[in-house]
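For this depiction, one protein chain was excluded, whereas all remaining protein chains were kept in their positions.
Letters A and B mark the chains in the order given here, with residues in each chain numbered from 1 onward.
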């Protein structure tokens, strides 16, 4: 096990296209037998929210705005040319037409290939999120020290 | 050769300034004898498109929008304050005035210093791009497994 190659991905972005890149690398690496760790932080936490989660932050203007931003998996915007949220839906259509795995399929593949999911404690505090807001595959909520320990002797990508 | 230091750069972004960062690191690393691999994916594929390429995606609204976005090297936007495309031109002017290599010069330097160019198969599928749409210096079209193999025992940056 000590010799297994390892890659750790910090998914900071909540952009639809960057999430596709992250899960493509994660599932692809797991498929060739890498140990894969995914750390979700800030907007990246959106990709692992339960579909029908509680509203997190209360009632202030910023709170409501963040709730809107943190709308979960189905509301990830495209990093360019988002067209008010239509582009990710159209892009998903394109991906199906071309037999490319969709984001949902990539996420499921990453889970089945036993990549490890972790959530960042500090950004959860800032955004008012709790472990129960996320899909059950999240192994642990952790901070930088533990993240570094888990990532030792492997590659780290910040996406 | 096994002892040569290695750096691999995934260029995901199509932003003018991030492309400058990628090619600056690539050419700088090659100049001090690193093995350098550049993987172009998603919007980053724009930096290696032929200047007069075919339109890729057909005629739908999204297709036309992506064609516009994938307008190639000369149409990369600045990540901030793009002013409808004027900023990159002005920034290139600034770079010339200050004797800093322009993006075009950095790309050419990276080629002359024998950095390796690769294109991402999956994002080409999504965006409807083919190998002949790119400059001839692209060595290979590949997926995650091959990318990880080529990047082994080196640094990886995601830009």
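By definition in this document, a residue touches a chain if its C-beta (ideal position, glycine included) is under 8 Å from a C-beta of that chain, and two chains touch if they have at least 3 such contacts.
Source: prediction; values computed, not measured.
S.K.: For the chain that's not shown, point to the residue among A:23, A:43, A:118 or A:134 touching it.
M.R.: A:43
S.K.: Considering the whole complex, not just the chains shown, which residues of chain B touch the missing one?
M.R.: Residues of chain B in contact with the hidden chain: 5, 7, 17-18, 21, 24-25, 27-29, 31-32, 34, 79-81, 83, 87, 90-91, 94-95, 98-100, 155, 157-159.
S.K.: Give me the chain A residues in contact with the hidden chain, please.
M.R.: 10, 12, 14, 41-43, 62, 65-66, 69, 122, 125-126, 128, 143-145, 147-149, 151-152, 155-158
Rule of thumb we're sticking to: only the chains that are shown with their structure count from here on.
S.K.: Averaged over CA atoms, how far is the centre of chain A from the centre of chain B? Could you give it in whole Å?
M.R.: A distance of 25 Å separates the two centres.
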